[in-house]
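Got a structure here, written out as structure tokens. Questions coming.
Every protein chain of the complex appears in place save one, which is left out.
Chain IDs A and B follow the sequence of writing; residue 1 opens each chain.
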Amino acid sequence: MKAWDAIVIGGGHNGLVNACYLQRAGLDVLVLEKNDWVGGAATSRELTPGFLYSNCSYVCSLFRPEIMRDLELPRFGLQVISYEGGAVFTRDGDYLANYRDHDAHRREFARFSKRDAEAYDRYSRDVTRQCRFIQPLLMRTAPDPTSFRPRDLGELLHLGKKFAGLSAEEMALTLRFWTMSISDFLDEYFETDVIKANFALSGIIGTALGPMSPGTAYVLLHHYMGEVDGSVGAWGYARGGMGAVTKALAASFKVSGGTIRTGAEVDHVLIRNGKAKGVVLAGGEEIYGKLIISNADVKRTFLKLVEEKELPDIFLRRVRNFKIRGSSGKVNIALDSLPEFPALPKDSPVYRADMHFTDSIERMERAYDDWKAGRWSADPFLDMMIPTTLDPTMAPPGKHFMSCFVQYAPPKIDGRDWTDVDRDGFAESVISQIVQYSPGFRDRIVHMEVRTPREIEAEVGLTEGNIFQGELTFDQLLFNRPVPGYAQYRSPVGGLYMCGSSTHPGGGVMGAPGRNAAAEILRDLAKPSLHMSPAHDVI
Amino acid sequence: MTSSDLNWDAIVIGGGHNGLVAAATLAKSGRKVLLLEAGNEVGGAARTEEFAPGFRVSSIAHLLNRLHPDVVKTLELERHGLTVERGDFVPSVVLSKDGPLTLHGAYGEVLTGASSAEQSAWKELRAQLLRYAGVLKPFLSRRPPDLGNMSLAEMTGLGQTALALKRLGKEDMRDFLRVLLMNVYDLLDEQLSDDRLKGLLAFDATLGSHLGPRSPTSLLGLYYRLAGEIGGLAGAQVQPKGGMGAVVAAIRAAAEKAGVSIRRASPVARVIVEKGRAVGVVTQGGETLRAKTVVSAVNPATTILDLVGPREVDTGFVRKVKNIRMKGDAAKLHLALDRPPQFSGVDAAGHKGRLVIAPSPVHVERAFNPSKYGEFSPEPVMEITLPSLVDPSVAPSGACVLSAVVQYAPYALKEGWTSGKPKFLRAIMAQLETYAPGIGATVRHAELLTPADIEARYRMPGGHWHHGELQADQMLMSRPVSGWSGYDTPLEGLFLAGSGSHPGGGISGAPGLNAARRIIAMRA
């Protein structure tokens, strides 16, 4: 029987990134994907004729440029286009826009508050400082603070030195920043509600937290750490939808000799004498491999694919305690024409930007209270965009695809599973919000796909529908991610590794977990990582 | 010679417990110390006051659970009448429709009313909480490290903490680092199953802060509580005989014995600043008093913005001070009752303890939600004591005093407290009636102090007990503001010694003691 050098379970973006690096390092790698298509949560699917849906992830800003270069993704069709800013519509018929031009941005803010307009530079400086501190950590394995191994000590020292290099003021802000709520943080800079709401949304996207929850200032950084071709913090969109990212990865993988099997759901990992030997597919087929790397989240991997007896109690306890509650849903809509927003001038770049309707922190927080109570938000927070205004390849001419990311949607409704009726109610909460700002919107809808955490879990396999494969709170970051003691992509089972977003540095279409895991695997194999270019400089 | 001509070594502003501790400690080092108290009595929010004819009650703080042992020792408080014995410890009783659950001894050394599985889960969790709180405990009696400019002593202090961490053992240390900034709700879900027990812990973690149990970092509140001790045992609590005023009386006696001059009814109008140095104060009566050192044990924002004034300090500093979050959420209820209430299912010993209405963490979280939007909890959570059962002298014979700390009552109530207060009182009484049927009919007099009332009466801005939210970003190096966490201020000769400084509020005396030690160390 053939034994692959490595088998990657799950063809999401991190699984593919990991597979690509290992294949290029000379391993013979097999990727197993349960669906009939690869991509995990980064897919473009034609769900209605002529319309491509980026039906899960919808923004490409975090994807590491080092990975795009190493794996030659542009050659395989990946092209990222920046959004033209963003906007928050206000309930009084106006809107606040974020323009890419610094001065237009300031003048726009000055419509609401001259003070806030001039506070932006200091805010931006302080956030940039924090980003610069954290960004280099993305492409490094988190050190284990309980370890005395030279490598961990070295990494800790590196962290300590970076911290010591900050000014006393920066140190103080850094310490506070990690534990503050985005709402309190913004209060220190801005006075206008809609301006605060405009920034706060980056503190909650993808999390089971409200803007008033401590720790959300850090989440903001997680969303700001991305870059589009050197423009740090920019959000962009992949031409052809988010599937273009994984399509390019799959092509790169195949060109370098890798093998992908779709429709191949892994039932469990084969373990002999504490060492992973292969996998057994749902149909019973056994496939052998020297290394098994799981792109699935940590709960799915260790509570479903691995037998309990193979794992130490303390590890199991920690995996069970891993927080992976879903908090968002998605409504994807095919439109027969471009919706109109009476508040927005017809020639506004905001049509090519991300749009929001939550104009106060309080509305955001109240939406979160609904999540805590186990129901979808009555007045949801939407991160909405019409990618076809930037990328005409996704719909027939003149027609449009609209992506609505929706918060909050709990993994269970009042303790029970979602039903189809619930799903329709959830969709209606979204549509009725849009209609308030875009009369006639309903009539433009050609087709709609609604994804609650239930659908996200069922299709993509993300436990509880959590898009980050685990919440981004301090107890699950850095050396705590996914669980203490196993934050370096290895597991208690020999030869079994993790490479998904459950691992450091976490979720978003970033690819860093997949790459970092590959680096650790190659280290264990004592193989040079020749095809891995150094992380970008932060100077 | 009038006192104006005297040159004091130190003037302490504010005769709350921290001011008294700071003054006494400074006086014991040989300094000539004057303490100025605005009110007619010292004690601040730790007084015993009459709220209805013949009914007396501890004004705000009603349980003693964290008076720092260094304070007791330094000021020899036992010699001044403060004694706490194991027999004085009172239990915590969680009231519930399913029957009460009781934590006996020092924070539940023994748990009754719960299943045996829950008892062993609690035993494990309690030990873990105390271990982890123990790692943090040494910070209470130290200046927070000055990151930009670390001294040898500070390095050593941090080194000791690292060692304490190491002593936990590898897996314990990993868990410590994981849960440090976690929310209390999830941790309780991981380890316990009894809603009553979880409700109590969720309540204790968030008491006195603008957090709900689900707010990340809320577990720190529980650590803070358990880092405190009384009678040598962490987590223990007593109802002081004579109320909190008796505790303050002991500290005052120690201060007077050490030679502190105490002047009551002497509110300070401003701190005199000359060339960037604080050199004395002017009282509201117009008297000028000069001193080498001025120690403010009142609120940091009051000190800087009102007494010093923004003109003598920098804008960035003023910004930081104005950004200290200090809007209280806790109200205080005092009831004069015709007779002791009967809480359903609670025994006599339980009635002498702390009775808590916080039936589940979800309930506490739900009570928290409206406070975010300037609304009070329709079903408030609270801790109740019946001090007259422990010390009959505080109520007329046969009658009873009820003292309760009630959350959440946001300082800035959107509808205003004038119309909100009676509504909130009704909401509280409805809760009490549920657990002590018939109590409403025995109320002779009710006094509800909202945070707005507390602000006005006790000069505590925002009505906040801690003089600043005790949350992760306002702790340690960031308390009261970053860059000035070691009791110093940008003005030479001016020090902060109140609860607004590290480590924070509660009747501990630690800020006052630490500040005095800092001043003494500087001149040594």
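Quick note on the criterion: a residue touches a chain if its C-beta (ideal position, glycine included) is under 8 Å from a C-beta of that chain, and two chains touch if they have at least 3 such contacts.
Heads up, the rule we're going with is that contacts and distances are computed from a predicted model.
Matching "Aminomethyl transferase family protein", "Peptidase", "ABC transporter permease" or "tRNA 5-methylaminomethyl-2-thiouridine synthase TusC" against the UniProt entry of the left-out chain gives the name "Aminomethyl transferase family protein". The chain we do not see here touches A, B in the full complex. Only one of A:R106, A:K275 or A:R523 touches the absent chain when the whole complex is considered: A:R106. From the options A:N18, A:N35 or A:T90, the residue with contact to the unseen chain in the full assembly is A:T90.
Touching the missing chain, out of B:P310, B:P370, B:P392 or B:G440, is residue B:P310. Listed here are the subunit B residues that touch the chain not shown: 273, 276, 305, 309-319, 322, 490. Where subunit A meets the missing chain, the touching residues are 90-92, 94, 97, 99, 101-104, 106-108, 111, 114-115, 117-119, 121-122, 125, 128-129, 132, 165-167, 169-170, 189, 191-194, 345, 347-349, 359-360, 362.
The definition used in the following text is that only the chains that are shown with their structure count from here on.
For this pair, subunit A with subunit B, the centres built from the Cα atoms lie 41 Å apart. Contacts from subunit A toward subunit B in the complex involve residues 145-146, 167-169, 171-173, 175-180, 184, 187-188, 209, 212-215, 314, 318, 321, 323, 362, 365-366, 369, 372-373, 473-475, 479-480, 483-485. By the touch criterion given at the top, residues 147-149, 170-171, 173-175, 177-183, 186, 190, 211, 214-217, 319, 323, 325, 365-366, 369, 372-373, 471-473, 477-478, 482-483 of subunit B touch subunit A in their complex.
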